[in-house]
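This report concerns only the one structure given below.
Just one protein chain is left out here, and the rest sit where they should.
This part shows chain A:
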Amino acid sequence: MAEPNSTFKPIKPKLKPKPRTPKQTPESKYWSSFKTHQIPDLISSITSLTFSPSPPHPFAATHSTSLKIFNPQTLSPSSTISSFSDVVSSASFRCDGLLIAASDLSGLIQVFDVKTRTPLRKLRSHTRPVRFLKYPLHDKLHLVSGGDDAVVKYWDVASETPLLELLGHKDYVRCGDFSPVSHEMCVTGSYDHTVKLWDVRVTGSKTVMEVNHGKPVESVVFLPSGGLVATAGGNSVKIWDFIGGGKMVYSMESHTKTVTSVCVGRVGKENVEEGREHRVLSVGLDGYMKVFDYGRMKVTHSMRFPAPLMSVGFSPDCGVRVIGSSNGVMYVGKRKTKEENVESGLRSFWSLGVEEERRVMRPSYFRYFHRGQGDKPKWGDYLVMRPKKVKLAEHDKLLKKFRHKEALVSVLGNKNPENVVAVMEELVARRKLLKCVENLDNEELGLLFMFLQKYSTVPRFSGLLMGLTKKVLEMRVEDIRGSEALKGQIRNLKRSVEEEIRIQHSLQELQGIISPLLRIAGRA
C-alpha cells in the first residue's frame, strides 16, 4: 500500500562521503575521553611529571626552580616547593606517597615532606647537574639518581650517603627507572646511546646488561611485566626484552622529532579484564602524543598538541593523563571516573527508603494533576503515537509557499553552504533558479556573490556553483557595473577563482610527475 505522502518533505543537503573505516576505534574513543584542560603559566618547560603511588594520586610537576604538586580532582596546585637554587630536573614520590625527592641542576637532591613541604634530607654528592632520580617501588629507604657526571648513584636516604656509585656510562645520564617487580634492579639511559641494567646486589658496580638504542636516550621506562623496557631516543621508541637477553622487540618510528618522554598508560579500569592492557605513551618535540600497543605492535591513538612536549605522566588509577610542554603549558586530560557515579548511585539507593514514605497525593496538590506524566511505557503497553511533526526551516517554509527568491535569500543568510546548495538544487529542479537570480536586488546579489566567492571553488559544490557564477555574471552585468560594492566583490571572486586555477595547475603538474611512476610500478 502506498502511504499518502501529504506531508511536505524538507529539502536535504547532499550526503557527504563517509570514511570506509570507522572513525573511532574503542581505544581511540577511550583516549579521547580524557577531557583536556590547560594549566598555563608555569614558567619555562616542564621537565618532569610524576604521580604519587597512593590515592588519590596527586601529581608533581617540575618546572624552572620550583616543584608543584597538583590535586588530581580539581587540577589546582595544592602546594608549591621552591627551595631550589637551580632548575629542578626531576622528582619522584616515595612508594607511600608521603615523601617526594627532587633534584636540580646544581647537583643537589632534596627530600621533602609532601604535607609540610619541609626539606628533610639533602643528598649532596653529584658534582654536575642531576638529571633524574627515582624511588624504587617498594623500598622506602633508597633512591637512585644520575646526572651529567655520567655516574649513577644508589643512595641510602636516611643517612644521606651514596651506597653505590655505578660507573659505566660514558656520557650524561638522562633517565632511569626501577623495575616494577624488584627493588634492586634499575635501568638507566644515557646520551652515550646505551641503556644499562644495574643490580645493586652485584658488587663492583658492574652493569648486568647493556643495550644500544642507537641514539641519545631521552627516556626509559620499565613495562609492568618487568621483563620489557621501553626506551626513547631520537625519533624512535624501542621495546627491549631484557629477560630474553636484551633483544629489541620492536622499534616504533612514528614520531617525526625527538621523543622526549615515555610512560606506561593503561586502557580501561582495573577490575575489568580489559584493564590489564597496558600501553606505552610517548610524547615528542613534534607535539604528538602517541599511544603504542606493544602487544599488537601498533600505534592505536595519536594526539596533537600545539607545542613541543617535554614530559608525560599517567595516573595509576587511569583517571588523569598529564603532558608537559616546553613553553610552560601543561595539558591535563581528566577522565570522568566511574567512582563518582557509583557514589551517586549509592546515595540514591539509600534515599530510596525515604522516597517510599512519600505521602499519598490528593487533588489539593498541584502535582496531583501531573502525576504519571513522566511514566515510561511498559513493554506490553499499546502506544498511541502522536504524528511526528516535521520541523521546517525558514527556507523550507518559503519553498512550500513557492516564494523562491525569499527562500534563496533566507538560506544565503544562514551561512550553511550545504543548505544553500541544496536549496539551489531544488530551485533548479523547479526551474526557478535563474529567475530568482534575476529578481535579486543589489544587496541580495552581494550576499550571493559573497557565498559564491567562498564556496564556488570547493570541489563538492563547484559543479553547480561554477556554472551558476557564470550565469549570474552574464545576467546581472548591468547591475554590477552600477555598483561599487558589487565590483569589489567581483574582484574578490576573480581572485579566488584564479587562486583555484593556480592550485589546479600545480596539482596537474604533480599528477604528471606521478602518473608515469605509477604506470611503471603497475607494470612491474
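The definition used in the following text is that a contact is a pair of C-beta atoms (placed from the backbone, for glycine too) under 8 Å apart; a residue touches a chain by one contact, two chains touch by 3 or more; residues count from 1.
In this section, contacts and distances are computed from a predicted model.
**Q** Not counting the visible chains, the remaining one has a UniProt entry; which protein name from "Large ribosomal subunit protein mL46", "Non-structural maintenance of chromosomes element 1 homolog", "Wd repeat-containing protein 75" or "GPI transamidase component PIG-T" does it give?
**A** "Wd repeat-containing protein 75"
**Q** Tell me which of A:Leu15, A:Val360, A:Met385 or A:Ile520 is the one touching the absent chain.
**A** In the full complex, the listed residue that touches the missing chain is A:Leu15.
**Q** State which residues belonging to chain A touch the missing partner chain.
**A** Listed in rising order, the touching residues are 1-9, 12, 14-15, 18, 20, 22, 424-426, 428-431, 433-434, 463-464, 467-468, 471.
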